[in-house]
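Apart from one protein chain that is not included, each protein chain of the complex appears where it belongs.
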Amino acid sequence: MSTTPLVPPQSEVKKNYLNAGYGIKSWLLTTDHKRIALLYLASITFFFLIGGLFALLIRLELLTPAGDLVTSETYNKLFTMHGVIMIFFFLIPSIPATLGNFLVPVMVGARDLAFPRINLLSWYLFVIGGVLAIYSMMAGGVDTGWTFYTPYSSVYSNTHVVVMIIGIFVAGFSSILTGLNFIVTIHTMRAPGMTWFRLPLFIWSNYATSLVQILGTPVVAITLALVAIERVFKLGIFNPTLGGDPVLFQHLFWFYSHPAVYIMVLPGMGVISEIISAFSRKRVFGYEFVALASIAISILGFLVWGHHMFVAGESVYSALSFSFLSFLIAIPSAIKVFNWTATLHKGSISFDTPLLYAFGFIGLFTVGGLTGLFLASLGLNVHVHDTYFVVAHFHYIMVGGTVMAYMGGIHYWWPKISGRMYPEGWGRLSALLVFVGFNLTFLPQFVVGYLGMPRRYHAYPPEFQIWNVLSTAGATVLGLGYALPLIYFFWSARYAAKAGPNPWGASGLEWQIDSPPITENFEVTPVITGPPYDYRKVLPQEEPVG
Amino acid sequence: MATYFPFLPEQGSRFATGVDTFYFSMVGLTIFFASLIFALILFFSVRYRRRSPREIGADIHGSLPLEIFWSVVPLVIVLGIFAWATELFFTRSNPPANTYDVYVAAKQWMWKVQHPEGISEINELHVPAGRAVKLVMTSQDVIHSFYLPIFRIKQDVIPGRYTSQWFQADKPGKYHLFCAEYCGTNHSHMTGWVHVMEPRDYQHWLSQAGIGTSMVAAGEHLFTSLGCASCHVRDCPPLQGLYGSSVALQDGRTVFAGEAYIRESILAPTAKVVRGYRPIMPTFQGQVSEEGMLQLLAYIKSLAGEAPGKVQK
Amino acid sequence: MSTNHVVPAKTYVYIFLALIGLTLATTEIAKVDLGWANTPVAFLIAGSKTLLVVLFFMHMKWSSYKMKVVAASGLVWLVLLFAFTVGDYATRDWIAVPGPWPQHPPASAAFDSSHPASVPSPPVAEHQP
Partner (left out) sequence: MAEQAQVHPLGLRHHFNNLDQQLEAGTMGMWVFLVTEIMFFGALFCSYAIYRSVYPEAWALGSHLNSSTLGAAMTVVLLMSSLTMALGVRSAALGNQRVVILMLSLTIVLGLAFMGMKGFEYYHHFEDKLVPGYDFSGYHGAHAGPVQMFISFYFIMTAIHATHMVVGVGLLSVMIWMTSRGRFNRQYYAPLEITGLYWHFVDIIWIFLFPMLYLVDLHK
């Protein structure tokens, strides 16, 4: 992107979005997309810690075959809370609401999102939903699993299901409003000259994510509302004794919840495209294919939900069509992985922390994606459905994929967000710890899953113990790997060296404004003249390389 | 069973072997692709590491042939996997001709298994080796899932309707039975054992396991005590030869008279009225327990001209 | 965009009268027994009323192509949800595919009850009540 060079005036303390205002009101009533991104960053880190705590408790419980650390009711509440908090209150908002909110306006060359006040409303809805979920947890928790399958959730469970459902219902609208804001901003507020194929790939993947948020979230909102109504008024919508059909709940629930996994992973793919390109200083190989693959994933993502129900009483023919479409959706993901790898060819690669996280992402997402093919295969799904094989698969995509990309993205854009560098050595250590700890936690679960250990088991046969012990050992290393960045990011925000506008020599509009940026992002709206990822303009070469 | 640490699961049936071969070839495929990607990343990142701080990468945009290559090749591989897996699924979804029907009623946190000869067991399933066994299952409360890892099969058990699955064990032994669909507090204790026995031992076990009235006899008793016999002789739809045939309905549809049709016609008779008959049958909702329903079903299946258990499939 | 395009009031009144006419029509047609056609006809009338409201009252007729795509995407996804869900319920009664392809000859008369031997297995997932 070539643009008129910006020479910031050297006043004593430069005005930026962080020191533009002080005090609680300037944060709680802000409509600046960058401040709302930080509000989201704080709140989802809080939920990530709670969810992580539950994960450690579950792993501790599973050290021994007998259920002896907690009672089975408590264990059921633990894995339900772990699921609900991690999915609805961490993974779904993680990249779109933090990095997306911060970067989408900057990357398209706008001063703010299309609807700043709705953006703040989105954060408040998230917090209200979170408070309701915390209240439901404090009051006694929910033991239905994050999937709320009826008739257990609507008739037989005597836990605080209704409060939790209202919490998720409200938090769902926060996700809808973020998606709505992104779609309108990307369509109507691009800088002059910024055509669709000059947009960074982070924008493409967040656009695809917003499509899924808009078209999927309302369906789960009304489905969970029906479960709550059925619970309160004893109606028979999903209750078989009164004529309802629990399989219909599963259809409506998974219509959203499978595309929801693409809400979680697509922004991660966008971050990885940016990191791979920045740290090999090379245009992403097959830019148009990677961009359109995101859109293909978001659309195909709506046609495959039946692979969660192969053994749940779905008809044979419906299972056939869902299985076939689930195989097709593997192709765009494969294209992305191959294109990322090809980008490294003839690049100028430097092994900073974000790139280590990106390599981790590509490795683990490849394994996660391919094990998805195991589960899409009808014959094999019959055996591995609802076992630890499934648990390992979706953790490879969610933790190995999305959380790795999220950590890589936070490290990559930290200089832009806080204006300071993070400690590189500690960063690389945390990336290594997370990679090793992750594999030690979830590889054994593939093995014990295929041996037949079912999901959500509080006590299991003794022959599965060795794999669970290995997995728990891995979980502690993983927990340590996540704790490290938390410490050094706080340290770096106060004491680290200042970072210039473009510490990595990366291309992109966000690297041409100050770190941290001013509230309006650009003094003068940039005009885009060339394709993205043009490193010859960012770092003019004396003599061309090889 | 001595606690040993299995790495590879035991195979209890031909279907299990088929699933395992598929699984191991998929594992091989995953290892191949993962190591291919890992090797490429390692090689590229070492070969093209940054040598000077201002060095940038070559100006390569992409290549259409390469993109087509790694779209079409994965597509072909994936379609091959789909075909193989679907063929496995057809075997699992289509029980062979004469299966040995066992009825399973799932209840929050236990499995009640009923053999056609009338013997019922809790959390235990004794089956003869070498014989195709079909499980006809229903639940009395929430969704459960009857999971036999040794045979690589599982099927959700849904309240309000019948679901079924089949297996043919070939190795005698005692294997795990799990509930795989989360069903509440004691979901992890809703487990049991399946005992595969030589046919001789099985007959011996049957004989001395108790002389319970056969399900067909119990079904016939219910059939008369509920008053069905008085009507289903002349002016009500005949039940002889009903099971497994197709029935023309009042509203022009033709329905396959399977287990679900019989259950529905008992609980909600006016849902599917047989052509040429008035919808005068009262509902028996709430008057017949799940076990009673299974016994009635066994009796009506026996009226299809065959003895229970050896029903022509 | 739909900026500053002023539609003559007459058009709105005509559209309104058409909508009222269609409402009365659908009420009367529902009273006549058309067998299976009742639902499609009612659906058609409701659809045309919706089209009138969207095109004229909501200015979609004069809106940009982008708006039309946004509105159409809502409809397409609704059809997706219906198609796959109803598709599952509709195919529940179908008998399972007659066995693995190679050895098992496809049953000639699938429903011919005269020789039950050829009757394929009862459907795997029975129809729910």
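Think of it as A, B and C in the order they're written, each chain with its own count starting at 1.
Here, contacts are C-beta pairs under 8 Å (C-beta built on N, C-alpha and C of every residue); 3 or more make two chains touch, one makes a residue touch a chain.
Just so it is clear, the structure is predicted and the values come from calculations on it, not from any experiment.
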**Prompt:** So which of the visible chains would the left-out chain be touching?
**Reply:** A, B, C
**Item:** Hidden-chain contact residue, picked from the options A:Leu235, A:Val469 or A:Leu484
**Value:** A:Leu235
**Item:** Full-complex contact with the absent chain, from A:Phe48, A:Phe102, A:Trp204 or A:Phe255
**Value:** A:Phe255
**Request:** By the contact definition given up top, give the residues of chain C that touch the hidden chain.
**Result:** 1-7, 9, 12-13, 15-16, 19-20, 23-24, 26-27, 30-33, 38, 42-43, 45-46, 49-50, 53-54, 56-59, 63-64, 66-67, 70-71, 73-75, 77-78, 81-82, 85-86, 89, 128
**Complete:** Per the touch rule stated above, chain B touches the missing chain via residues 268, 270-271
**Request:** Tell me where the left-out chain touches chain A, residue by residue.
**Result:** 110-116, 118, 176, 180, 183-185, 187-189, 214-219, 221-223, 226, 229, 232-237, 242-245, 248, 252, 255, 525
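Convention: only the chains that are shown with their structure count from here on.
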**Whole-Å gap between the CA centroids of chain B and chain C** = 32
**Fill in**
For chain B, residue numbers touching 2 or more other chains are 87, 91, 93, 158, 160-161, 163
**Item:** Where chain C touches two or more other chains, by residue
**Value:** 96-97, 123-125, 128-129
**Asked** Given the complex with chain B, which residues does chain A contribute to the contact?
**Response** 67, 72-73, 76, 143-145, 147, 149, 151-152, 155-157, 240-241, 245-247, 280-283, 285-289, 310-313, 316, 319-320, 323-324, 327-328, 330-331, 334-335, 337-339, 341-342, 344-351, 359, 362-363, 366-367, 370-371, 373-374, 376-383, 385-387, 447, 450-452, 454-463, 466, 505, 535-536, 538-539, 541, 545-546
**Request:** Would you pull the chain A residues touching chain C in the complex into a rising list?
**Result:** 187, 215, 219, 240, 243, 245, 247-248, 251-252, 255, 302-303, 305-306, 313-318, 321-322
**Request:** State the interface residues of chain B toward chain A in the complex, per the touch definition above.
**Result:** 3-7, 9, 18-19, 22-23, 26, 29-30, 33-34, 37-38, 40-41, 44-45, 48-51, 54-63, 66-67, 70-71, 74-75, 78-79, 81-82, 84-89, 91-93, 108, 141-143, 145, 147, 149-150, 152-156, 158-161, 163, 176, 178-189, 191
